[in-house]
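Only one protein chain is missing; all other protein chains are in place.
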Amino acid sequence: MHRKDRGLIKELLKQTTPYDWLLLFFLIIVSLSGLISMKKFLPSGSLVTIEVEGREVYKLSLFQDRTVEIKGPIGTTVVEIKGQRVRIVESPCPNKICIKQGWISRGAIVCLPNRVVVTVGSGETTGGIDAITR
Amino acid sequence: MKKVLHILFSLTLAFLLLSCHKESDRIFKRSEFLMDTIVTVTVVSSSAEDADRAMNRVFQELKQMESLLNFFSTTSEISVINNAAGKHPVRVSDTTYNLLSLAREISEKTEGNFDITVGVISHLYDFLKKSHPSDSDINRLLPLVGYKKMELNSDKKDVFLQLKGMMIDPGGITKGYAADRAVEILKAEGIKAALVAVAGDIRGYGLKPDGKGWIVGIKDPRDSSEEGVFAILELRDMAISTSGDYQRFFIENGTLYHHIIDPKTGKPAKGLISVSVVGPKAAYTDALATALFVKGSVKGIKMVEALGYSAIIVDNKGEIHFSEHLKKMLKLLKHRISGSLED
Partner (left out) sequence: MQSQDRVRIALLAGYAIGLHMLERLIPTPIPWLRFGLANIITLIAIMLYGFRIGMMITLIRVFLGSLFVGTFLGPAFAMSLGGGIVSTCAMAVVYRTLPLLFSPFGLSLIGAFFHNVTQLALAYLLFVRRIEVILYLSPIILFLGIITGGINGLICGFIIKRLEPEITHIS
C-alpha cells in the first residue's frame, strides 16, 4: 500500500464519529443474529414449492431429479432439481440474481421480475395441522 | 481505530462460530402421486440421508403394492383373480393374500357392511361420466356380492371367487393397508416418528420435534375448500380414516349418488354424511369407516367400539356424534355441519 493511500484511508476514518461505529456495530449484530436465527427457524423439509404471481404451480420432491419450465409474466423460468438441491437455470429477468444464487437445499430463491418464488420446506400451510383426513 | 476494527472482527468471528450449532431433529416431508391419490410421508430425523433412504423404501414398496392391488390395471393380481372368477383359484403374493384375509376378517366382524365383493356393482358407478347402474342391473348382480363366496386357502395362498362374474375391489381397505405397511418400513428403518397419509387414511407414530403428537384435521363434509376442517385431534401411535359422501359423487335429478355402496342394496348408503374411525391400525380404520357409513346409523358406533376403535360421525342432519373415548383428544371447531353438496 502506498503511503498516499494510507493517508487517504486515515483521513476518511478520521472524519467518522463514534456514533457511526456504534451504528455499524449495532447493524452488524442485528443482521448477523438474523442470519444465525434464520438458520434455526428455516423450515426444513424436502418439498419444493414453486409459485408464480402468488399462485402455487408445482409441489415437487427435493429427492426427485427433474427440470420444470414455468411461465411467468415476462417469460419462461427453468427450475432444476438435482442431487437434493434446487436452482434456477434460466430466467428472462435482467439481473439474473436468481440464477446467481445457485443451488439451495433450504430456504428460497426469488425472481421478482418474473414473479417466481421457489421455496424448500415442509409445505405446511394449514396452521399447525399435519394432515387432513378426508 | 485499529482497536475498534479488532473488536469488530473478533465479535464477527464469535458470531460465526456460534452459528455452527449441532444438528437437531428435523421434519422431512415428501408427496407422490400413487394409488390414484396423493401419498404424503412425513418423517422426523436428524439426518437427511436417513430420512431419504427410509422414504425411498416406502415409496418403492407402495409402488409395488399398487401394481399388485390396482383394480383398474389389467395386470394386477386383483384383476387376475377377478378374471378367474368361477373358473379356478389364483395363487397370489403375500401382500395380496394378507390384504384379502384382513378384508374378510373385517367383513365378518361388521356383518357384511364392509364387503370387497361389492366391486361388481360399485364399478358401474362412474363419477366422472355421472352414470349409475339401473335397478335391473343391480338386482341381476346382487347375487354375485358376498364375502362368503370368496374362498381363501391359507396353505396354498390362493384365492377363488366361487361365481362367474364376481369381482373384488379392495379399494376400501388398500389405502389403510398401505399406510400400515409404510409405518412398518419406517420403523424398521429406525425412524422414530413419522406420519403417513395415503389420501385421507393416516397413520402416525412417535412425537414431532416440538414434543407433540401429529395434529390431524377432519374434513368438513360440506366445506368445498381444501383446508376446511370441523375437528382436530392429536394422533399418538394411532391411525384415522374418513369415509364421506362428498369424496366422490354426482347429483342426478336431486338424488345424490356417492361412492360408498351398500353391499346389501347395491346402492349408495344412506343416513350419514361423514364417518371417521380412529384406532391402532389404518387398514381397520379404513375399512371400518366404510362399514360404519354403510350401517348408516349413529348406533353403529358400538360396532367399531367393540373392536377397540372409536368413531366420529356426522349424521344427515349435520349433527356430530363421537365415541366417549375421544372426548379428551378431540377438539371440535364446529358444533354443527351446515351447507349442502354442490355438484
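Order of writing sets the chain letters: A and B. Residues in each chain are counted from 1.
The criterion applied here is as follows: a residue touches a chain if its C-beta (ideal position, glycine included) is under 8 Å from a C-beta of that chain, and two chains touch if they have at least 3 such contacts.
Here the structure is a predicted model, which means the values were calculated and not measured.
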Omitted chain's touching partners, listed by label: A
Positions on chain A where the hidden chain makes contact: 8, 11-12, 15-17, 19-20, 23-24, 27-28, 30-32, 34-35, 38, 41-43, 51, 54, 94, 97-98, 100-101, 107-108, 110, 112-113, 115, 117, 119, 121
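Basically, only the chains that are shown with their structure count from here on.
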Touching residues (chain side chain A, partner chain B) in the complex: 13, 21, 24-25, 28-29, 32-33, 35-36, 39-40, 44-47, 59, 61-63, 84, 122-126, 128-134
Residues of chain B touching chain A in the complex: 1, 4, 8, 11-12, 15-16, 18-19, 21, 26-32, 40, 42, 48, 51-52, 55-56, 195, 197, 199-202, 204, 208, 214-219, 227, 229, 232, 240-242, 244, 247, 276
